[in-house]
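Heads up, one of the protein chains got dropped from this complex, but the rest are sitting where they should.
As written, the chain order gives the labels A, B and C, with residue 1 at the start of each chain.
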Amino acid sequence: MSATIVSLPDQSTARIPKVNYLTKENGILSWLLTGDHKRIAILYLISLSFFFFIGGALAGLIRLELLTPQTDLMATDTYNKVFTMHGVIMIFFFLVPSVPATLGNFLIPLMIGAKDLALPKINLLSWYLYIAGGILAIYTMAAGGVDTGWTFTTPLSTHYVNTNVLTTGLAVFIAGFSSIFTGLNFIVTIHKMRCPGMTWFRLPLFVWAHYAASILMVLATPVVAIAIVLVALERTIGIGVFDPAKGGDPILFQHLFWFYSHPAVYIMILPGMGVISETISTFSRKRVFGYTAVAFSSVAIAVFGFFVWAHHMFIMGISNYAVLVFSLLTMLVAVPSAIKIFNWTFTLYKGSITFETPMLYTFGFMGLFTIGGLTGVFLGTSGTDIHLTETYFIVAHFHFVMVGGMLMAFLAGIHFWWPKMTGRMYPEKISQLAAVVTFIGFNFTFFPQFILGTLGMPRRYASYPPEFQVLNVFSTAGATILGVGYLLPVLYLTWSLKYGAIAGNNPWQATGLEWQVQSPPLTENFTRTPIMDHEAYDYEWLERQKEKEVTTSAG
Amino acid sequence: MPDSTAIAHGAHETGSNTHDEHPPYLRHHFESTEQQADAAGFAMWLFLLTEVMFFGGLFTAYLIYRNWYYPAFVSGSHQLNVVWGTLNTLVLIISSFTMAMGVWCAETGRRRGLVLSLSLTLILGLGFLGIKSIEYAEKIEKHHVPGFHYSLQSFLDPQSDRAVFSEYHDKPLMLDMARHTEVYFSLYFLMTGMHALHMIIGIGILGFMIFRARAGAYTSGHVTFVENFGLYWHFVDIIWIYLFALLYLISRH
Amino acid sequence: MSEQIELGEHQHHDEQDEDAHHIVGPGVYVIILIALLVGTALTVWASFIDLGPWNPVIALAIATTKATLVVLFFMHVKYSTKLTKLTVGAGIFTFLTLVSLTLADYISRAWGSW
Partner (left out) sequence: MNHISPVLWEFLVKWLTNFALIPPEASKIAPQMDALLFFMVLVSLIGLTIVTLLVTSFCILYSKGRHPVAVQVEGSTLLEATWTIIPLGLFLVMFVWGALIYFRVYTPPANAMNIYVVGKQWMWKAEHPGGQHEINSLHIPTGKPIQLTLISQDVFHSFSIPAFRVKREAIPGRYTTVWFEATTPGTYHLFCTQYCGTNHSQMVGDIVVLTPEGYRKWLDESTSGMSLAQNGERLFASLSCAACHNARPDARGPSLANVYGAKLALSSGGTVTADDAYLRESILNPSQHVTQGYAPIMPTYQGQISEEGVIALVEFIKNLNSDYRIQQTLNTTDLLPESEGSPRRPGPAAGGPAAKAPAKQGSAAQGMVKQ
């Protein structure tokens, strides 16, 4: 690309600051017992990536099995275990904590001018809980897996399978508490730790998005926890609350499960939306169009997100009137997302746009999330949901929003803040290539699934009628490309740790507080409490700062 | 001062409310003790929200099945002992009061008062659990624990359960409805069990607090921990207030 | 910049209220304790008289009153910041959402074809 905004310091003289959060203390214990939000973020980043690749390898197995109509690679029950673990790992151990636990953890204190999250020990505890849950999940896989689907549908999960439902449930339960503590910590931090001058409407939209997501984490997650407890007790002693033979109602489980899991999809997407607000502003050098609208739409998504859960149960036997209400509310919750998309689009208007890697991922996000979101509306419309539900249309929908949306945003964010986290730049050319490969591979993988779904191919099928094969082959081929697209960043980002160009404080000329300190930052973030005296995304302020040539590194 | 006041210059010491002396319990990342206490209190409230939602799932289940199987819930409820239940409610309310007194003692720096209040709270908490276990034992005796040899005897043939029958003259339930009493007892054990679990955790923390309070840990200004524990204890009390009304007092006339 | 002027007065966290830490004394606690004890007696008494459909309503109303007293006084919410009040409100609201929307399904199932 010809025009960029990257402004790196003179590489021949530049140094990574000697004292920073990475070098402050050494030794494995200094990491495992750290209270520093930045180090915990790094711990999360490493462990999350690990789980992502396990989930990805399972996805590879799914796609390989679906290459042919018969069940030739694995038996049906193996296939069932594979997609269950794929879903469980990807959702609970990758996507829910992805952006919040890494970028959120790293950046929220920096962005609001605080020295740390309000509860550093709880923050570390939530990482340990996450790891404990993760190990349990891996153990479950090793011990023979579980085949209930990630939704744990009763009475299948309570009375009809004899796989490791209990350990998986416990793993999810523990991971849930990790998520609760993260959310709780964020809310307290955002309320109580903002630096002087940092009013609510000067907060970066990233922080708003995390605030909204945290509300969901705190209020929705406990409900899935109790649902899991009930499933466990049903399985072990047969309490009968979900057992139709004893007078219980299996649909009650669905209510409790989706009361969490619908808000959970917004837990997954909102932080990603926060990332997009930051990147799109930085790379078009403009304040986000309609700041307040974007901020409030995050909160609106969080609030409305609580009222729509039963749209996952339209044909499951809830009352028709409830269907009506929940379908209507689903339409309402879709609107704030549309508002955001259009505001981001108009942020580009009259900007001065450059196309660095984070921006490419951002464009990927906008296109794919729009498709994914709009197909969500197909599912939220009660009539068409009858035809589309439980088919590959859903699989395509949620991969578009989760992989095309959130994963793209995650990668955008990782690239964007990589210089801040490590002090070094990633290699631009190859990462742009990776972004493009991901985009192409993604569409190849998941677009055919919309057609498959409309044609009626059910999800969670190890074998399928032969006429669906062609589209499945496309999908599998695309997944291979996609896999490459995800492996590349791992390689070049690792490479850049040692060989990347020195980034300097603010390689993107971005306005956030986090960019005004050295990279990598000091353990205590700021030497003195900062004072916020300008609006968020104030590029004019930044210009004036540059003119004054104020250096901020304390190193 | 123009723009340069920005982050670059950090400026005025620590903003508005500067504290000269830094008490030892002030964590490094907080500006002031107020900020720290505020944050901790707020965090506690948020934690209580998760607890509300956790019990929320159980209350939802309760309301649904009570609606569906009302006769079973009535007969099930008659198996509970109102006297024990009321007594327990009183015990818990009083313990909530002593806890509140404890917080007051801490806030006003009364060490002995604090130790006394906390100890009373602990004793009352144990008393609650004691009464609860008497009740549980009775259920186990009558085979009213769901799952394990659950017995329908008292509901199919109330006369066999003299004590309860003489008081309420329950008509025998038909087999299908009688079976649904198991759902009632599931919810009973779940809700009271979950509540008891919270009590046990609370009592554990109380023990720790008494130990520390005797050393004067909470009476020298740093009362956040006591206050937050107080919130927890009162919350557990509130849950019981509802459990008592919902589980014990169904159609007692 | 004009914001500069406001900066001086700016508080650390805007939720700080007038009297940061109100200490509630034993007097209030004793009154509340008595109210709670009376409430308990009342609810037990009320449950032994036949009020038809009103029995559960009364029981819940008394329980809610008791809970409110505990929240307001024992838990100091009456003297707390707006933020705390809002937090309590948010909890009750979400709880009611869960209960009412779920029950709405169950109740309306009986109205017609499932």
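For the reader, a short list of remarks on this structure follows.
One rule holds in what follows: contacts are C-beta pairs under 8 Å (C-beta built on N, C-alpha and C of every residue); 3 or more make two chains touch, one makes a residue touch a chain.
The model shown is predicted, which means the values in this text are computed figures rather than measured ones.
The hidden chain makes contact, of the residues A:299, A:334 or A:430, with A:334. When the missing chain is restored to the complex, the residue among A:138, A:237, A:299 or A:374 that touches it is A:374. Residue A:161 is the one among A:57, A:161, A:237 or A:481 that touches the chain missing from this view. Touching the chain that is not shown, out of A:293, A:433 or A:487: A:293 (per the contact rule at the top). Counting over the whole complex, chain A has residues 2-5, 71, 76-77, 79-80, 147-149, 151, 153, 155-156, 159-161, 244-245, 247, 250-251, 284-287, 289-293, 314-317, 320, 323-324, 327-328, 331-332, 334-335, 338-339, 341-343, 345-346, 348-355, 363, 366-367, 370-371, 374-375, 377-378, 380-387, 389-391, 451, 454-456, 458-465, 467, 469-471, 473, 539-540 touching the chain that is not drawn. Contact residues of chain B toward the unshown chain are 68-69, 71, 173-177, 179.
Assume only the chains that are shown with their structure count from here on.
Centre-to-centre separation between chain A and chain B, using Cα means, comes to 35 Å. Among the residues of chain A, those in touch with two or more other chains are 191-193, 196, 219, 223, 252, 255, 259, 531, 533-534. Those residues of chain B in touch with two or more other chains are numbered 3, 5, 15-16, 31, 35, 38, 42, 46, 49, 53, 56-57, 60, 64, 68.
Per the touch definition, chain B reaches chain C in the complex via residues 1-3, 5, 15-17, 31-32, 34-35, 37-38, 41-42, 45-46, 48-49, 52-53, 56-57, 59-60, 63-64, 67-68, 82, 86, 89-90, 93-94, 96-97, 99-101, 104, 107-108, 230-231, 234-235, 237-238, 241-242, 244-246, 249-253. Every residue of chain A that touches chain B in the complex is listed here, in rising order: 109, 113-120, 122, 180, 184-185, 187-189, 191-193, 195-196, 218-223, 225-227, 230, 233, 236-241, 246-249, 252, 255-256, 259, 513, 516-517, 524, 526-534, 541, 544-545, 548, 550-552.
Partner chain A is touched in their complex by these residues of chain B: 3-12, 14-16, 27-31, 35, 38-40, 42-43, 46-47, 49-51, 53-58, 60-61, 64-65, 68-69, 146-148, 179-180, 182-183, 186-187, 189-190.
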